[in-house]
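Working notes, structure below.
For this depiction, one protein chain was excluded, whereas all remaining protein chains were kept in their positions.
And then chain A:
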Amino acid sequence: MDLTLRIWRQRNADEAGAMTTYRVTGISEDMSFLEMLDHLNEELILAGDEPVAFDHDCREGICGACGMVINGQAHGPERTTTCQLHMRHFSNGDTIDVEPWRAAAFPVVKDLVVDRSAFDRIIGSGGYVSVPTGSAPEAHATPVPKPVADLAFEHAECIGCGACVAACPNGSAMLFTSAKVVHLNVLPQGGPERESRVLGMVDAMDDQGFGGCTNTGECATACPKGIPLQSIATMNREYLRASLKGGRRR
């Protein structure tokens, strides 16, 4: 399979970037998209050029490290992570555009690598449960009904890849934030911090420069883990409830 790639090249955060065209030949349809980029990078290194920088780690679709916008779609045409996207979804002779996540809150570090630490700051402002360390509590001491456990797990599946922000026309982090809020707020372990969590995380999300939600649904369509759009409604409900309860004043 021979392809034309148009890849965003940017040396560092301060310099302007541009789309640069490359030709790759002999691509197997069984390669993952990242393996195809590895192949390109090997050729670039042999030619004495700078390889294309991109984030990746597990290459199993569970870590959330990889992520790039392929032909205008976060993680490309399939609903999966970029590492699990295979070249069989492209055709011989295709021209493929590869760009980094575009959002003011995710500045480009180099080429396709963006700084997603804004997500860490949202998590740091409430995306946890405070528990005393020491002996592990008895597992049956806190009963969790099965439907609640399933709902929590559905939202715990978020891997923080940032595809929702990349796909959103407003660069909004509502789906990411709501996944974590719903995951912890529905569980009894998350109960004591139910109000401060949602208020703190929404405040942090706004402070990081993410946009607001206009309910376009692009985030949920792009999410490789299938976090549903209704999570955002649940977070909104939690936020309004916490505000009316005066959660900020405690």
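Note that in this section contacts are C-beta pairs under 8 Å (C-beta built on N, C-alpha and C of every residue); 3 or more make two chains touch, one makes a residue touch a chain; residues count from 1.
Keep this in mind: contacts and distances are computed from a predicted model.
Name the absent chain by its UniProt protein name; which of "Tryptophan synthase alpha chain", "Lipoprotein", "Spore germination protein B3" or "Succinate dehydrogenase" is it?
Answer from the UniProt record of the missing subunit chain: "Succinate dehydrogenase".
Which candidate, A:R23, A:R88 or A:R237, sits in contact with the chain we can't see?
In the complete complex, the chain left out is touched by residue A:R237.
Can you tell me which of A:L5, A:L40 or A:V69 touches the chain that was removed from the display?
Reading the full complex, the residue touching the unseen chain is A:V69.
Could you please point out the chain A residues that touch the chain left off the display?
Touching the chain left out of view, chain A contributes residues 6, 19, 69, 71-73, 97, 99, 102-105, 168-172, 202-203, 205-206, 209-218, 221, 228-230, 232-241, 243-244, 246, 248-249.
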